[in-house]
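All protein chains but one are shown in place.
Letters A and B mark the chains in the order given here, with residues in each chain numbered from 1 onward.
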Amino acid sequence: MSESNSTSSEPLDLIRLCLDEQVFVKLRGSREMVGKLHAYDMHCNMVLSDATETIFYTEQDSPEIKSRTKKSDMVFIRGDSVILVSDAANV
Amino acid sequence: MSFFGFDPSGPPSSGEKDQKLDTLDFEETYEGLGEQDEDAFNDETFGADVKEIGSNFDFTGGLKPASKPQTVNPNLSYAKAAQVDQVIAPMASLWNEEAKTADSASSQPASEQRVLSLEEIEAKLRQPQQQVPQMPQMNPYMYQQQQQLLVAAMASGQFPNPAAAAQALAQGYFPPFQPGVMPFMPFQAQQMMQQGALGQGQQPQQVQPPPAGLQVPQVPQVPQSAPAPVQQQQQQQQQQPALQAPQALQSPPVLNAASPPPHSSQPVPQAVEQKVPASASAPSSSATPAPQSVQQVGSSDATGNFPPLGYDEKPRKQRPQRQNPENLTQEEREKLWRRQNKVSAIIRCSGFMNPRDKDFVTRVQLSQIVTDDPYNEDFYCQVYRVLNSSVGEDDMSSIAQKYLDQSGHRLGGREKRADVALQRMQQQVSKAVTVAKERGERTGVLAKEGALGKVSVGSGKQPRKQLVINTTGSSDEVVVPKENVYSKSSRAFQLSVIEDIYSQVLKLESLERENQERDSKDLWNALRLNDTIETSSTVVSPFISVLSIDKAMKVFNRLFHFLNPEQKIKLMEAIFANLHNIDVVMKGSYANYVNENYEIPKTEKSKIELFQMTVMKTLVLFVSESDFQQVLRFVALIVKGGNNNVLFLSTTKIGLSLITILVSRLELIKQEFSAGLSPQDLAQWQTIYDHLFQALEGRLATIFPPYLSNDDARKVRNSESKSDDSYIWQFLASLSLAGLLSHQRIIVDEIRNEIFGSMGVSKALKESGDLQGAEKHLSNLNLFLNVMGLKASESDITEL
């Protein structure tokens, strides 16, 4: 197969490659989500299964960053809150 | 860039109380715009002390437009009024023909050395009314003609009431100045004044007495309050000739309201009649005479009134409404006067832009829609270029000229059909929009670029883009992003390999549904079995590296289906030769997790399960249909990997299971179809088996993961301890089955502890009431023992 098969001309191609794989998504509001990518569109709307959402927060009087996690069997992420998407295997 | 040639960084205001001094800053900004530097009558023309003049002058008794009469500038010919075209220097250069006419027309007034009397003015007013009644706009040539006609009319004494005519003229032709016109005024005013001054200077020699009765009566009507300012101005001017321009600048707005009307009545009337014909007959003579008799002029003609930019057309429209002043009573005249005041008030603010200007703007906008030239979108750049293109036509002006010619605009076109122009405009707009749309479709986004930025339209499927980045090399100039090649070690590369495989599989499946001929060549290429990539531990083909990714495992059966037999064998051989390099196999070895209590990570466990359900299922199916030689080659590939390889594989569930399958398949063929096997085959198998056994001998116990071990010395308990251990016993069974008695003895000897341990567990389970669990343990154990003709119970081992 030609070398072009290993190229990606468009950023969203990377997300397509991650279909059916575990993805790591950084979201606005100090949130991160890891789950298996089932679907996405060009707005970065995404559907993840078995997703683990991590929320980072600080409490008053303490600089320490704490986090809480939440699991969802299936979750739809609205694209406009997405900051970053990466293959979870690489994070 | 300075707009319209202004230099914003001019010298600051002198700060003197007088307004006109404040305007000094502007002087230098007009350098080069007015070619006639000397204007002795600047002050007279515009009035020096604006405030004073303004309050003193009230021609009509408090009505706002009362200041109009002062606008009657006897020195101002219509040709001068036409100088407007010259004033709009930036625009004028766009209309080449226009500019020429304007030039010739404007050069003409300079040669006029006369002062119009009110009568003459009135005559002029009437003349156009009669002869060009409905001409809203005139080009300079028309002015000229008109002027000639006016002169003739005046000579014939048609205006018995010069005052009315003067007022009408003032209002109709010279509406009040607007601040907005300011930028243009100084230049114009300067010229006017200069011309006026020159004219005055020459008058004495040319004077011919006009009809005496015509001029005199009107003079008294005008309050004579202005001489003082005029004098002041004159002095100033004489002292500071350089100040002319600033004064001019400042003066125009003031003039209407303030400049003394008396002067308009005082001009030497005799000069007028002569002057006009002279100017008409000698339009091209230049105005260079030296100023003379400044004082005289100052007292007689200080009421410089100039048609502001773009004003010339509308006032003229009024004319047709007027009646012949000759026949008007005083009352009627007042009525008319009021009416005209009203009209002039209405049109005060209109006409800043004449149709040409509007066309120009429209054209710029149009060109912005369709152009790729970035400078074309910069309005200020356009103006700058026009200002600086002294000679010749640049692109814009030629475009403009062309447009005007075609549009048939009244002023610039060959055909005087405004409606046609409008139609053409509409066509052009629609064409431009079409072009823009087509371009938008090409780039995928509808985008219109203009001076104010880019307007683009997005949709749900094609959101609005912020950038247009060319991903295809459609043009030479366009820089196409360099192809991004994922490094072969990257996961993205692996994923892209899988994607290729998927697309090939989908293509083939589609063909299969349509019962069309299928060629697996592309699919085979997509597997990249001949390629190699470097992983952290070894060098393998991309497909092997990919085989432990869920997506690849899932598609394995589907892709295998489309391969031809030769390709299938090649793929199988590649897998067996690289079993230990398959990530999921590798990571399934308990040996990796010594520090984690031999707990295989959950993700790996699920991957192993997936592999068993997908890839291994396919492999088993294929092996179960393969002939002896073929299976033997598979085993040989595994053994060829070396003792360590075999040993390592035996610590993995997948590896152990696959070896079990291969060995039992060989034994099955050997027992059931021995007739078909050659002695060489059997000998070869014996050799390979020996190698296999050799690799495991002495370490057979290690095939039991500690968590499944029942050997007290090895056993470790974790979450996996209760999982099924039958695959281990099955392996031992097949190994025993294929081996000789000596092999079996060694096996039993090495795993004796496991055997008894398992029996012990079974016994314990039975005692605890878990009969099912106990039975399971025993049956798994017996899978192995039965091969050797033995049978285990909770307490002992008996022969079958």
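Convention: contacts are C-beta pairs under 8 Å (C-beta built on N, C-alpha and C of every residue); 3 or more make two chains touch, one makes a residue touch a chain.
Assume contacts and distances are computed from a predicted model.
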Hidden chain of the complex, named as in its UniProt record, picked from "Mitochondrial import inner membrane translocase subunit", "tRNA-splicing endonuclease subunit Sen34", "Sm domain-containing protein" or "General transcription and DNA repair factor IIH subunit TFB4" = "Sm domain-containing protein"
Full-complex contact with the absent chain, from B:491, B:580, B:607 or B:653 = B:491
Note = Against the hidden chain, subunit A presents residues 8-15, 28, 42, 44, 79-80, 82-87, 90-91
Key: Residues in subunit B touching the chain absent from view   = 445, 463, 465-471, 475, 477-482, 484, 486-487, 490-492
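Keep in mind that, in the parts below, only the chains that are shown with their structure count from here on.
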Ask   = Approximately how many whole Å separate the CA-defined centres of subunit A and subunit B?
value = 30
Query = Considering the complex alone, what residue numbers of subunit B touch subunit A?
reply = 461, 463, 471, 481, 483-486, 488, 491-493, 495-500, 522, 525-526, 528, 549-551, 554
Remark   = Touching subunit B in the complex, subunit A uses residues 1, 3-10, 14, 16-21, 42-43, 87, 89-90
